[in-house]
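All protein chains of the complex are present and in place, except for one that has been dropped.
Going by the order they are written in, the chains are A and B; count residues from 1 in each one.
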Amino acid sequence: MEYVSPEGLRLDGRRPMEMRQLRAEIGTVAKANGSAVFEMGNTKVIAAVYGPREVQNRSQQINDQALVRCEYSMANFSTGDRMRKPKGDRRSTEISLVIRQTMEACILTHLMPRSQIDIFVQVLQADGGTRSACINAATLALADAGIPMRDIVTSCSAGYLNSTPLLDLNYIEDSAGGPDVTVGILPKLDKVTLLQMDAKLPVDIFETVMGLAIEGCKAIANYIREVLLENTKQLEYRRGL
Amino acid sequence: MVGLSVGEKHFIQGGIAQDLRSDGRKRLTYRPIYVETGVIPQAHGSARVRLGATDVIASVKAELGKPSALQPDKGKIAIYVDCSPTAAPMFEGRGGEELSTELSVALQRCLLGGKSGAGAGIDPTSLVVVEGKVCWDLYIDGLVISSDGNLLDALAAAIKAALSNTGIPKVDVAVETRSDEQPEVNISDEEFLQFDTSGIPVIVTLTKVGRHYIVDATSEEESQMSSAVSISVNRKGHICGLTKRGGVGLDPSIILDMISVAKHVSEQLINKLDSEIAAAEASEEES
């Protein structure tokens, strides 16, 4: 099947290096300490953060830092074919773990000892790149909750089909059987914090694809920063003196 | 759920007795309802309903399947509700399962009618394509994003709105088939049949606190309830289903009174909901 036409257009009309439309909204869940909705094309994800608060389970308390917990769940209607089990299956557990490790690396946990931070991510629509959208949404929600972080984390995926590196795969491109590289970076520190790949890829092409994903992450970081800055300014002027 | 002190509980009960609740509502007033349709473009129909801080999404997906041997002239409908942990940390893992099951069963009872499919709010005979061979399986999924009481009413309203928003693709059936073969079907991408939602009921939950009942309880008020009765009423004023929650026993005359109160409240609710759905669909078409 042809994923990139001879004119250089993908199945949804994008160019190979073009990312999908991004949209972010802060503060959707009123009861949570921080929450956000993040959309990458048709992939739509809600993240909610509760905390820092007192640890509920005494045995899990860590004396010199905060405990970070994360749960990832997909709605029944999120994928094309209805899913039977929204959570608890192996893929969800793995993604929960990945998100937790990524966010834990950037939160300054030593500033909130013996407390607990819960991150809940709910996928409303899945169209490829759910892992990345979840991490981006979680970053926004943590910033909305005012939790100190050493840097924001952004994530993007890239692949290689029809001999072309492609940025931000959607579901059809993802299930084509080609490689899928997901990268998460700390843009300011310029460090990679998450790197996952499946299928096989020659090393030099891997470098190109990873570089492309990192470019995508930086673009997302700019967008997220803009959204957060706008939100901060709005809160400040509304509050008045 | 955050607990309440004795003084606060007393205040809430006093308010309900005096017909002035904590946020100024009367006993039979609903919070403002906010409806958005088409929030899940991948589904055949979807809607999001906000009732105060309660936020729920309902989506409708239709897949082709085979009707059951017992009812060859009816399609199948399944309702399933999930409580997302974003609504409350206690819904994490398996914590929300009990509540989800309770809500799913209550909705099934109110909207789908009995085991034979009789008296359903949604007419399953409209879902059949080829009798005995091909029918539509309708999967209605509800997701609770934020919870501040009265989930059942909000979910029922969301399902009604989602069904109004649903377009079932038109199916062309190949005529020349032998009777024991699966007929070929051609699902159209262009034409859609709108669902007829005038017969779909709404659910009115009456929560009894002390000697009075209130409509649309917040989670604080729900923690004070002695019992709650959810009644599903359709446009004609017919009762399509009834569920009682809470351990305290109720006098039968009180239940009859609650039913009449529910019928009275449901008229306004149905009108309000229909106008909100129409407004939501209009704004969805504009954007």
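Annotations
Following the convention adopted for this analysis, a residue touches a chain if its C-beta (ideal position, glycine included) is under 8 Å from a C-beta of that chain, and two chains touch if they have at least 3 such contacts.
Basically, contacts and distances are computed from a predicted model.
Selecting from "Cell cycle control protein", "Succinate dehydrogenase cytochrome b560 subunit, mitochondrial", "Exosome complex component RRP4" or "Serine/threonine-protein phosphatase 2A 55 kDa regulatory subunit B", the unshown chain of this assembly corresponds to "Exosome complex component RRP4" (UniProt protein name). Although one chain is not drawn, the whole complex shows that of A:A143, A:L167 or A:M197 it is A:A143 that touches it.
Only one residue in the set A:P16, A:P52, A:G178 or A:G216 touches the chain that does not appear here, and it is A:P52. By the touch criterion stated above, the residues of subunit A touching the omitted chain are 25-27, 30, 33-34, 51-54, 63, 66, 108, 112-115, 143-152, 186-189, 225, 227-241.
Within the entire complex, the positions of subunit B that touch the omitted partner chain are 2-8, 10-15, 17-18, 20-26, 29, 31-32, 34, 50, 276.
Keep in mind that, in the parts below, only the chains that are shown with their structure count from here on.
Distance from the subunit A centre to the subunit B centre is 32 Å, each centre being the mean of its Cα atoms.
Subunit B meets subunit A in the complex at residues 39-43, 46, 53, 55, 57, 59, 61, 63, 80, 82, 84-89, 92-94, 139, 141, 143, 145-148.
Within the complex, the subunit A residues that touch subunit B are 28-32, 35, 42, 44, 46-48, 50, 56, 71, 73, 75-77, 80, 82, 86-88, 118, 120, 122, 124-125, 127.
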